[in-house]
Structure formats: structure tokens, C-alpha cells
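Every protein chain but one is kept in place in this view of the complex.
Chain lettering (A and B) follows the sequence in which the chains are written, and residue indices restart at 1 in each chain.
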Amino acid sequence: MSTIPIFADESWRLPSRGRVGMLSLIVGESGIFTIFVVAYIYYIGRSTTGPTPRILEVPIFNTVCLLSSSLTIWLAERAIEHSFVRRFAALWALTMALGIEFLAGTAIEWRTLIFEDHLTVRTNLFGTTFYSLVGLHATHVIVGLIGLSLVMIFTLLGRVNRAHAERIQVLALYWHFVDAVWVVVFTVVYIVGR
Amino acid sequence: MRIMQPRRSPASIRSLMTFSLLGAAAHLGMAEGPQSIPSTFAPASTPAHEIYGLSLFVILITGSIFVSVAGLLTYVIIKYRFRESDGQHEPAQVYGSVQVELAWTVIPILIVVVLFLTTARIIFAVQDAPKPKSALDVTVIGHQFWWEFRYPKLGIVTANELHIPVSTSQRPEPTYMRLLSSDVDHSFWVPQLAGKTDLIPNHPNDLWMDPRQPGLYLGQCAQFCGVEHAKMLLRVYVDTPEQFAAWVKDQQQPGAQDEKVAAGRHVFETEACMNCHTVSGTEAKGTFGPDLTHLMSRATIAAGAATNTPENLRAWIKDPDDFKPGALMPAMQLSDEQIDQLVAYLSTLH
Partner (left out) sequence: MADQTLPISGPLGEAYPSRGTWLEWLHSWVVTVDHKKLGILYVVYAIFFLLVAGGEAMAIRIQLAFPHNHFVSPEVYNELFTMHGTTMVFLVGMPILFGFANYLVPLMIGARDMAFPRLNAFSFWLTAFGGLMLYFSIIGGFGLYGMGSAPDIGWFAYAPLTAKAFTPGHNTDYWALALIVSGFGTLGTAINIIATTLSMRCKGMTLMRMPLFVWLMLVVSAMTLVTITPLTAAQVMLLIDRYLGGHFFDAQAGGSPIVWIHFFWIFGHPEVYILVLPAFAIANEVIPVFSRKAVFGYPAMVAASVGIAFVSMTVWAHHMFTVGMTSVGNTFFVLSTMIVGIPTGIKIFNWLATMWGGRIHFATPMLFATGFLFQFLIAGLTGIMLSVAPWDWQLHNSYFVIAHFHYVLVGAIVFNIFAAIYYWYPKATGRMLSETLGKWHFWLFLIGFHITFDTMHFVGLLGMPRSIYTYEPDRGWNTLNLIISIGGFIQAIAVLIFAWNLIHSYFRGKEAGNDPWDAWTLEWATPSPPPAYNFATDPVVRSRRPLWDLKHPKDPDWKYER
């Protein structure tokens, strides 16, 4: 039985659904971040009492770590594309280490803020907006790390090969996004807002 | 004090007639009672009037769009209905036409330009009107579920019923209001006098009006503000200059001190009443509830929830939930005797 008449279109190529899906997710996430960033900017200098952003220290080392993790993950992507599984595993582990360092840095920063500067969500508007924005970003780093560790486990089990390059790139896209958002958060919180 | 019945100006009656449907609607309403309809089409002050004029223009334009498009649609429905005589074959397929499509893009653009310019003119005229020296200042503070009015230059504090002078071209005395809120968002709306403006905590707003006709104008809170949002009513008395002067003079007096009701006053000052209410010239200096110094000069109590009669007062004090469930004044568990004494006392606060 014939189907719809066939006028075959030779070059029928469609974008990968994984990529499209991840890009859509990123657009959506940007919506969330935009609102938090806008709230942060709007409330700069409007706290009525308590500590001000002056108490913040610019987390240069942290930032360098996170941003370089974008580079390492990119190299990892290249490695798996060319079937260099060992190199991939090493670079992937390095990426994770950089991410973990970033989280640790944030944890230390918050510790100081809470116990020495007595800044909490409750203290004032600065506290509310600061912890929410930076915390929102840190949450994304955590989610990203969970994704990365899944890949790591499969790599260690020897289940990852070139065929997975595409999926790995999709996940890496998310990691790049988390890094890119940090640039925005960093600029707003530690440069403009201070 | 004489309470004036609102009067509808001839112009507004004419306008109501212009819109037969709305006219009919308003007539339905008017048949029901005194002319207290807060119609947006019966403006009595410059801002309301400007809006009204603009609305006529907009109705004209949108009305013509409606008539032409709906007319076409009706024509199509009748003309191109399927009839048995049409048989089975399909009509000619038309996929589009650049000229036609361009036409119905450009014409709406032109309409939008016209509408926009007219609107912008009125926005600036109303919102950025310069404030004349002779203006009266009033601070309006929204509370869950009542209005506080302060006249900073006159030293008057009152509630729920606003008195302002009529403003004529010979004797312009517009009222400029500063709108504040002590708790949640409210909105000040007396349709015949001006459009509404919100009262938002931490965000002072301004509103002005220059009523042309003495009388009583009704309105109410127009932003959902909690349980009793529906009973946050507003009465604006537009007084003649003489009436207004007399009212101001009255309000500036301290609260009456009548020895005959000392018992009631005692209850007022020993029970919790004075924590929330002020009666100037006495110990009572609370600000959580309305100022009661001249309670008897008001026609209603509890933001228009009831008329100001001794029976209603006693019902109110006994249990505010009786006619305003959810109002923020507690029922004080007083004995009937205490309530009688209180009502007697309150009744002297002219």
C-alpha cells in the first residue's frame, strides 16, 4: 500500500534533539537567573540596616577555577570525539575537581559571612538577595556535578566510548552554561554591586 | 451637617443616552434607588472628565473597527455558506495576496498611531498637571480595611469620609493627595472624580482632583487587600467653600468632654479601646484604628459597612464581625451596660 507520494528530498538533515532540548533548557534557566539578577541589581544599596556588599571579598581564585573547568571539559569533549578515553577520563576528573573546588570556596566564603560578618538571609535585603543569587548558582553547580559524576562512573566502568560523544557534549553544554552564568553573577555581585 | 445628595450633570445624562446599551444599564440601576451610581461615565472633575472624553474617542474608533470587521464576517458567513447546490467540488484555492495583506497591516498601524498620540496627550495632561498654590493637601493612608485621611496643613485627622472643597474656575482649589499604605496594597477609586491610584507600602503615590459639583461621591477600595476588601468603602463629600470652612472648624476642635457620659469615657480609657483609637484631648492616642474624635460627624461607621446609628454602634462594639467579619477590631467581651455607656459616650463625639 502506498503512503503519501514520495518526492524524496535528498539532504534531509535535522538538528540533534539532545542539543535542541538542552538549549531550550538553558533558555528556560536563563529566565530564572534573569529574575534573580534583576532583583539583586534593583536592591543594591536599599538595605536599611546591617552589613553592606563592602564585606565581600572578590573570589578571584574560585572564578579562575570555574572558568578553566569550561576549558577542560571542552578538551574532554574533543578527547572522546577522537576515542581518547583515558585522556577523556583525566580531563573529566579535572573538570569535576575544579567544580568541587568552586563549591568549597563558596562554602568557605559563606562560613565567614555567616559567622564573622553575621550576614544571613534574614539580616537585610543584601543578605536575602546575595544568598539567593549565589545560592541559586551554586545549586546549578551541584546539579552539574551530579551529571558529571554519572558520566565519570560510567567511564570508570569502561562503558563510555566515542558513540557517546554527542550526549557528553550535550551535558557539557549545561556545564558551559553554568560557567557563563557565573560570569554574570560575578560581575553583578562582586564588581557592580560592591 | 447637611448631607448633599449627588447630582448628575446634564452633560453626563446626555452621554449616557449616547450609549443606548450603557444608558439602559444605568437606567436599570437608577430605578433601584437614589442616584448613587459611581459611574465612570458621569465625570464631575477634570481628570475624570479628560478620561471620559478620551474614552468616547476610543469607543468611536474601536466601534468602527468592530462594525467593519464584524460586518465583513457576517457577510462571509452568509454569502459563503455551503449550500447543497454547491455540489461536491472544492472552491478555488487562494493562497494569499501581498497587496491585500499589506493593506491590512498598514491601516491598523495608522490607527494605532492615532490612538497612541491621543492617549499620550491625556496621560501627560493628567499625570503631570502642575500643582497650583491654592491646592489642598490630603494624605490618604490605606489600612486593612479602612481609610485614614490627614490634612497636614489643617491639623485634621479623620477616617473613611473625605471632605474636600468644590473647585470652580473662579475659585480653583483642587485637592492633591499623597497615597500611602500602612499594611498591604489598596487602591483609591472614586470613579466620578478621578481614575484610581494604588496605595502601596514603601511607594508613595499622588492623585489629584478638582470636583466641580458639590455633593456626595461614592467609591471603594479597588485592589484586593484581604478578607474585607469588599467593605472598604469610600465617601467623598464635596463641600461648598462655606460648608468646607465650617467642617474644618468643627474638626479642629478637640473631642467633646461631656460629664454626663463620664462612665462611657471611663470604659473607653480602661478597656483596650484607647490602645487603638484616638480621641484628641483625652488619654486615647492609639493609631491602629480610626480616629474617633469626631465620630458623630460621619454618616457611616467601619468604612461604610453600616450607617452611623446608636444601634449599629452597639452591634459593632459588641462584635465587629457582626457586619464586617474579618475586620481587625476585636470583640471586647464587654457587658451590655458597658456597651451602653460606650455608645452614649461615642454619641457625644460630634
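Note that in this section contacts are C-beta pairs under 8 Å (C-beta built on N, C-alpha and C of every residue); 3 or more make two chains touch, one makes a residue touch a chain.
Only a predicted model underlies this, so the values are computations on that prediction, with no experimental measurement involved.
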item: Among B:Lys196, B:His266 or B:Arg314, the residue in touch with the chain that has been omitted; value: B:Lys196
item: Contact residue for the chain not shown (choose from B:Leu72, B:Ala262 or B:Ala331); value: B:Leu72
item: Positions on chain A where the hidden chain makes contact; value: 1-9, 12, 14-17, 20-21, 24-25, 27-36, 39, 42-43, 46-49, 121-122, 124-125, 127-129, 132
item: Chain B, residues in touch with the chain not shown (by the definition above); value: 21-22, 25-26, 28-30, 32-34, 36-41, 48, 50-51, 54-55, 58-59, 62, 65-66, 69-70, 72-73, 76-77, 80-83, 86, 90-97, 100-101, 104-105, 108-109, 112, 115-116, 119-120, 122-124, 126-128, 144, 179, 183-185, 187, 189, 191, 194-198, 200-203, 205-206, 218-231, 233, 304, 325-326
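The rule we apply is simple: only the chains that are shown with their structure count from here on.
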item: Rounded Å distance, chain A centre to chain B centre (Cα mean); value: 51
